[in-house]
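Structure below; questions to follow.
Heads up, one of the protein chains got dropped from this complex, but the rest are sitting where they should.
Here is subunit A:
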Amino acid sequence: MKRTLSLIAAALLAATAPALADDTLDVVAQFEIQSPEPSTSGYIFTRMGVTETLTNADPEGQLTPGLATDWSTSDDGLTWTFTLRDGVMFHDGSGMTPESVVNALNIAQGKPGPLSSTPVESVEAGDGAVMFKMSEPFAALPAYLAHYSAQILAPNAYGPDGAGVQIIGTGPYKVTGLAPPLSLKAEAFGDYWGSAPNVPNVSYAAVSRVETRALMAESGEADFVFGLDPASVARLEATDATTVHSVAIPRTLLIKVNAGHPFLSDPEARQALSLAIDREGIAKAVLRYPEGATQLFPPAVGEWHDEMLDPLAYDPEAAKALLADLGWEAGGDGILTRDGERFALTLTTYPDRPELPLVASVLEQQFRAVGVELSINTTNSSEISSGHADGSLDLSLIARNFGLIPNPVGTVLSDYAPTGDWGAMGWQNDEIVEIARSVGRGDGGEDARARIAEILQTELPIIPIAWYRQTLAVAAGVEGTVIDPWERTFGLQDLKLAQ
């Protein structure tokens, strides 16, 4: 018996010798790989440097050349021409041609994604270039082509029905192993058109629990850990094994309001709810961010953020006064009533982002303080879309990304001109629709953007709460980390492993 046990112990110890420092950089994040399909899992492939898009974006959101070297529009704005980069090879050894680019873009446009909502009529192959025929002028097209769903894959990457069957991209890393839903391995691609990456091998692992991701960073098991919660960040900052990086990103935590609801149809009612929120408190105590949101657009979206705008304030007394003006009176239990109806609403949210349910429970307290009763429904994220479609939502707490394409006009058009699944609901403002469309065409400038921000700030079809920060933990010994605020790339090709 004793001998058996000691043998087992020896076998266990032999198996548990710590991994030698290898030449693979291990990335861990929460996103699962569905399949080699660019429209669903494409963001993982672009972030890992496996696939690329025609245009890229720098941290300020300015477009930079990707697989296209330059682009221009005709005088009438109805034709966009993108000159393709020479000498680009796909991972299967074939060269990238205008025809292969057109093939990839046509397939992408036929699937759900931002590209399908653009006024593109057709894409044609030219001499070393691709041409987009538009039904109306559309200045933001180059930004839409930076979206992961517009990634360029080789013709052999698609099945006969257009579904992705293999990842054959053009990026600095070439896939060597794909095991959905949890793992991807890649190695440096020898024929890459740009400068060769420093780290020869990279791996991606999807780990859904944030506790596990943080522990993997702490134990040195993963080198590049994405999507950390506030509590883990505090822990990881105290260890030497990792460096925590944090950057403001163009994503806002906000309450989507059903402005068609009888309690919420007055702008004053929405302003009252906004005044009831202690944003500073939520940011510091729950999210551990330095500040709360003062307006919808975070400073990270550059020119859309308007310094001159009156900041959103916290003033529960003013909130109560506004609600009293609307005819609400405090009932016996402190909850407001009007014409025999209690001011009770349901706040719908989803657990995909661990901070959302936490913030929801704080909001329940803060709204109760002004006499509004909230019941929280934490459910699947799609309930927000379906509740928007059938009008059943009251309030929902969501995290909205303004950087789906590196130009917030995409989100403004889809969310506020006039309404959208992840934006305004039951709200109609003709002025914003007109201005947003003109910005989309490329006509509107700074004044137009400022007016949009102002309308959203006074009308409050959504109530902003906090501006997101992206945090990640990088192992000691990995140099050159740059967080992309547009969440398009992990920047792996620029990383170095210290010797």
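Keep this in mind: a contact is a pair of C-beta atoms (placed from the backbone, for glycine too) under 8 Å apart; a residue touches a chain by one contact, two chains touch by 3 or more; residues count from 1.
The rule we apply is simple: contacts and distances are computed from a predicted model.
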item	value
Hidden chain of the complex, named as in its UniProt record, picked from "ABC transporter permease", "Spore germination protein PD", "Anti-sigma regulatory factor (Ser/Thr protein kinase)" or "Cell division protein FtsW"	"ABC transporter permease"
Contacting the left-out chain in the complete assembly, out of A:Lys174, A:His388 or A:Arg469	A:His388
Selected residue (touches chain absent from view) among A:Ser208, A:Ser246 or A:Thr481	A:Ser208
Absent chain, residues of subunit A that touch it	1, 4-5, 8, 12, 15-19, 28, 31-32, 34-35, 37, 39-40, 43, 111-113, 116-117, 163, 179-183, 205-209, 211-212, 215-216, 218-221, 350, 352, 379-383, 385-386, 388-389, 401, 404, 420-422
